[in-house]
Structures are given as C-alpha cells and as structure tokens.
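Of the protein chains in this complex, one is absent; all others appear in place.
By letter and in written order, the chains are A, B and C; residue numbering begins at 1 in each of them.
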C-alpha cells in the first residue's frame, strides 16, 4: 500500500482528494492536516466516509508516508514542500506555486518573489497527456490549474500540428462556484449567486493565463465566468486556423494525440460536450465545430469537473503514474 | 409626500424596502444608514434604482422624516427606536425586539433582559389582518417575523371559530436562503447549499415560536427547513379539528376572515399554493386539504415571499395604514 | 460473474442501475431494453460509461442472464416478470407492482385489478434491514418505493419497541425532481420548477402510503413536496410517544435495530442529517430530536438518495443478498 498524507484537507480539493484516496485500492491515508479545524475530525467538517482526525501541519509525521498532497493556499506551500522533499517523500502540489518554470513569470503574475526558484526547475507540470514520462520520475509534481487543464488540452493538438494562423486564441470559460473555494465571500453567498451569472478578471488579468501561455506557446485571451452550479468548467475556444485547413485534418490531429488517453474523449463530428458528461468523473471531453462560411475559424468546446480532472482527480492520476500503478486506478 | 428613513439599508430586508419605497408614489426616502458600508452608495452595495448615499446611523437627521424603518439586527434596536419616538417620528421595526408583549417571554426566548419593557406595551404587532385599527394609531409597529406571518395567518380562522380539538399544531416550514440574511456563513455558502436541503432548530427551539404562540394561543411545534432557493416560505400545517367538522365549514371560516383582505388569497377546494405564486408580490396564499379517511385531520399550506409579506412588503403595508393611505399603494 | 439484464434502461432508475452494475466487480450486464430508444445505444440517451446497445424487450435473451432488473412503469411489469420467472431467472422489480401483499390493497390504491395476485404472495418486499433472510431465498424481490424507504426505516424501531402512543404519524417529505421521472411535463419543466417549491398529493392520497401502512402497521399522513434539486429525499416525521418515554430509550431502540446495518446511520444526539450527506451514496441517515416541553412528541428526520437507497442502490443491495455476495459490494 502507498501511504499518503494530505496537507489542507478541509478545502474542496482536500475533501475531494480524501474521498478519492479512501476508495483507491492501493492507498492508505495516514494523515490529514487543517489549520482552524485541527483537533476535529474530517467528518465533522464535511460529510465523508473517510473519517480521519485533523491534525496541525506541524504534527504530520513524514516518516510514515510515501507521498503527500499539498492542498494549501497559493504562496504558502514552499516550506511544506521543502520539508517533504528533504524527508524523501514525493509531492503532488495542487497550489500554483510550482507550475511556472521561470521565476520571473511567477513574480510577474503572482506579484512576489519565489522563495525556492531552484524547485521550479525540478518540478514537473502534472499534465499526464504531455509529461507522463517526466511525472513517473518526478519528486515534485505541480498539479495544473483547473482552467488551464480545460484550455491547454484542447489547444495542444492544433499547436503541435502547426495548424494555427494566429497565436492569439480566445478562451471563454465558465466555472462552477466550488472553484472559488470554501472561504466565505459575498461572491459565493447563495443569495447573491443563485440565478446570477457574471464575468470576472477578464482582459488577460487572471493568473491562470501564465500556465496557458507557458504550455501552449500562445497568447490566450482568457475570460472566466462564474456559473451558478457547484462543479464543472466548460471552455469555449475561438481559434483561427491556417487557410484551407480541412475539417478532417483537424479531427485527425485530435484523434492522433488523444487516441490512447484514458481521460480525454474527443466527440464525433457535430456533437458538443455538456457539463453533466464530466461532473463526478475524471474525463476531459472535447467537441470541435467548424464555422459555416468561415472555414478558417474553428470553435472547440471542452468540459472537465474542476475538482477532478481540474484538481484532485488529476492529482491521483499523477500519483498513479509516479508509483507505477495503472493510471486509471481508483478513478473509474 | 411621506418622508422616510431606513436604518440598516444593506441587509436583504433593507434593500427590498429601499426598492419598494422608491416605487411608492407617496414616499420620498430621505436617508439610508449602514454600518460597514457607510460612505458608499446603496448602488455600490447592491444593484438598485434607488441610489442613496449610505450614512452612519448617528448622522441621520430625524427632523427630516415622518417615519423610519428599522432593519437592524435583533437586540440592537432599542436606542434607535427610542430616539425616533422621542423625535416624534413613527417607527416600523423589522427586528424581533418589540414583537412580544411580555418582557418575560422576550427574556425566555431571546436570553437577555429587555431594556425598554414599557415599549412592549405600546408597540402594536404589525399584522394588518388582525390589528389594522391599532396599527393606524400606532407610534411603534413591530413588524412580524417571516415564519410567523406564514403560520399565524392560516391558523387564525380556525382558532377564532374554535374548531381546533388540539392546541398543539405542527408547522413544517421551508424557507429560501435570503431568510438567513446577508451575513456570511458556511450555511449560506453556495457550494454547501445548492443541491442541499436540511432542517434546523427543530423541536420548539426557534425563537419565532414565541410570536406564533402569542398570536394564536396555541402551542406550535415549528420545524424550519432551508430550501435552496433565494426567496419564499412554504408552511405545511397539520391540524386536528373537532370531530365532525364539515369541510365546508372550514372553508367558510377562511372565506369569512379573509374575504376583504387585499393580500390574503384562499384557494378554491383542491388547489394548493406554490412558492412561485408569491415570489415578488405581497400575497399570502392559502390552500386547505382535508385528510381522506381521517376527517378530523386537516392540512393547510401557506406561501409568502419572506422579503415581502414576510418583511418589507408588510412593513410598507403597515406604513400605508399608519398614514391613512390606501393599503395596497406601492405594493401591486 | 453474475449475468444481469435491465428492462427499461433509459429512465432515471434504469440509467442509475446501469452505472452501478458497470462498476460492480461481480456483475456483467448482458442486455438493456428500451421502448422508444431501442436501436440506439445507452450512451446516445445519457452520458454513461456503460455503452450497451438498447434492444426491444422482446429481443431479450433470458437464457443468458441470472437476474433481471425491471425498471418498467407501474402496471406494465407482470408479463415481463412472469416470463423471467418461468425461465428460472431471478427478478428485482423496481415498479410498485409487487410491493403490496394483498391484491385488495393493490386494487384500492392503484385502481385496477392485479393480474397475477399469486405472485404477490411469493414476492418479498426488498427492504434488507427487515427481510434480509427472505430476500436471500427470493425469486422475486419487490424493491421498495423511494418515499417509503425514507419513512419506514425511521419508524420501525419505535414500532417494534411499542413506543408509539398514537398510530397516526405525520411524514412531511421533500423529494428532488428526478423522483418524478424522465417523462416530460410542465411540473418538471425547468422554468416552472427552478426557484419553486410545492406540495402535491397531500391528504392521504399518494399511493406510496399503502407500502408505509403495510410495513409499519400505522396510519401515515404523508405529504410529499417537490424540491428544486435533482436528487434526494428528506422526510420529517412527527411522532407521539408513550408518556414518560426517556429520550435515551428512543436512541437505544434505533441503535439496537441499526447497529450492524451497513447502509443506515443514526446520528448522535443533537445532529440532523442533510441531503448532501447521502446524495451519491446508498445510505439512509437518521436524526432524532425530542420536542422541548413536550417530551412525548418526537421528531425524526431521515435522508436518502431517491435513486440509490430509494431505488437502484437498494436494488443492487438486494441482488448482492440474493446471490450470497457481500451486501455492500459495488455500493461503497
């Protein structure tokens, strides 16, 4: 059995991870930490079948685990990650702290100097469809952001095949409210949010753009919107193809890249994905639609569950790869 | 024009009141107070057509108004109400502070001594269908609670006609989440509430029972539940009638009491009210259903909009009565 | 491997069953039937991982299966069930057709003569917490209704311990809209239902009362309400206990009956269940609340997922028992 620990178990990604690890046939969860809820049990905080005591992070015994998942807030994970690595424990970090390769980019988007820039070089961006081999060897995996997962996967086949006429791509994304986390705010207060819908951080101001640009080499105009559902992201991508790119060629590059991927499904021509196709599972489902009378324009729609393929599901997928397990174990 | 002031304009009842007063043909809103939002404008806090500056309560000029509406938290209104009354300004208080006639009852349910017990004697319980004449003369009207309005109105016809065999009555009530206010809590956090439903404060522990018992003379077993909608209360009442009470007699006592009431509608036999019948209007709609094979059992279902007939709409109805206006003015 | 067939796979219980059987380690689903969708695949009808072709019922080869699940509409299952039994295939029927023991009761509540009254005698009511031994031997299991499961389980401990002072019990139940099925109607049209809430079939007119009365020996005043969520039932039960029944005794009878039950959880004193505790799992969670100042009154709140413990989850639990498997297999 792989022995795992969870740092920050009482946020939505932590809770989802606890649930996934509990049903994973090859994992035992040894500890779960929390800040304000330390001393309670996980089931006091949230209904769950995995009823661990919640301990303070300092009480975590790293000698008892093979891997830790960090579900801590952005900007706070470096000491925990360093401690784990020093103890020989492999790390899957779900924060944004190790996703960017260059410390300058981190500083530019996150507004502060990175305190362990050398780790950025060794960290592997945890998108298995791209970095599977590196993940298998990695000590530190930086689990991708939820929005970036929904944007990068459907862009990469076109990028790799050099089919884009314009490096500027529009990603109009709509996310369920669990993506905003479990911290209280009027923006996530039921009576302000239900029967509402809004855009926020548009105009290339959202930090997730850094990952999208890094992984695609494009310049993504990313517009996030807040959808009155709990889970799920749907991204609508607007792409300009090279003139005279046949529709069949577009489908072909998707089929080629994702043919053997267990967690990416490309829909047949004319079908579009819906949120409910993926809520509760680890799939990314992609639909492709040419634009009538404007053949060089192409619209691609992708959906993921922000807490699964967009966070904790992908983290377990990464762990499976790191420990040589079947990649889908505990995720189907 | 009647000149009005609003204390506590940034909670949901305050915002709704501002909206109602803005569209009222005979009212000018002179001031609106807020605590933390003082210095901003009402439209900064919430989308609204009435764009008043928000002032601190101490800055309110009582010499400029004929009436004030207090939308302050329970237990905090006494000084404000006393100040207004001393300035000769009439008051509609939307808190629970003046709804109970006896200070002992207040102390029993609210857990602290009432600081102005003499005001309890002069305050009029603002249920127009019962106290219309007293409200017309009142300096201080205690606007009823939302749940009590939905429970008292459908019980009174049976109480007055002495048709009840049992003074214990069950009220199973379901309320939209705006009833929990605009303060942040996990209980009103979208991702914890959407697709959820729960009972709370059951077993005669909710404070609103004090009003229900006081106004009906019964002992109400009241079970509130939190409904994943923004607005509306539906109460299902379980009543034991005197043996051999004909169904027609039950309908008759409702028809008699509410025949001329502009804001109470009794549905014809066999029809039941739904939340959407009242969301956005000031009606209380009531449906009556005898129980097959158990003729002495009767189920009554009532619906109101918790922010209108359950709070700000009823407050405006009370103001109309206090100032001799047509009771429905600004409410249709 | 147990070989299973599903009749009526495209309604919500059928779809949920297909999903459960797909992830069950000891079951292979051999066929799935549909009426209007015959010829399509299950994944054309609904997003799912179990991608079976949909065949007409007449094409089903009963020689290939050990068990069939009937998810057909009430009043239509007798021929299918008879055919399966004649072929030596065991049956779990999710309709209401075999739940009542006496043909007269069936006729009274369903308004038509039962066409196979002899089967009513051999059918076992599929509530494992009550009839586990009989289910193990049964050829035909009548899977309980969703509402009855949520009402019978929390009543039985009190009934068995003879703690009730009154045989009339009130069950105020609230159900998610998937309980109304996949057939189209204005009552399940999004724009009529969202932000709405209503009671229906109250006053002892709902057919599920027949099961409740049969299994408890009580007379249940059952009031169903339509909740604007997809899944889940919460039932609030109002019970009159014998005078001087200690609260501890009440908890004791629940603890005794459900101590070893894998799918019934009784909450500790003072805690109440919420819908989200059970949505997606096969649990029935029960909370008990005495009424202050009225010790003989007791309120019990139960929650289930109407499609799991209320339908397809319980059906799989029954199948596990019938075939001697661990009762929780494929359900955790």
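What we mean here is this: a contact is a pair of C-beta atoms (placed from the backbone, for glycine too) under 8 Å apart; a residue touches a chain by one contact, two chains touch by 3 or more.
This structure is a prediction, so every number in the text was calculated from the model and none was measured.
Listed by label, the shown chains that the missing chain touches in the whole complex are A, B, C.
When you scan C:74, C:160, C:189 or C:249 for touch with the missing chain, the hit is C:189. Within the set A:32, A:123, A:229 or A:331, the residue that contacts the chain not displayed is A:229. When the omitted chain is restored, the residue from A:84, A:210, A:301 or A:321 that touches it is A:301.
Remark: the residues of chain C touching the chain excluded from display are 12, 176-178, 182, 184-186, 188-191, 193-195, 228-230. Against the chain not displayed here, chain B makes contact via residues 23, 47, 49, 194-195, 274, 276-277, 280-281, 332.
Take chain A: the residues that touch the chain left off the picture are 168, 170, 172, 174, 192, 195-200, 202-205, 219, 221, 223, 225, 227-232, 234, 236, 238, 272-276, 279, 289-294, 297, 299, 301.
As a working rule, only the chains that are shown with their structure count from here on.
Contact counts per chain pair peak at B-C.
The most central chain, judged by the distance from its Cα centroid to the centroid of all protein Cα atoms shown, is C. Taking each chain's centre as the mean of its C-alpha atoms, the one that lies farthest from the centre of chain A is B. Mean C-alpha position of chain A lies 46 Å from that of chain B.
Contact of a single residue of chain B with at least two other chains is seen at positions 195, 228-230.
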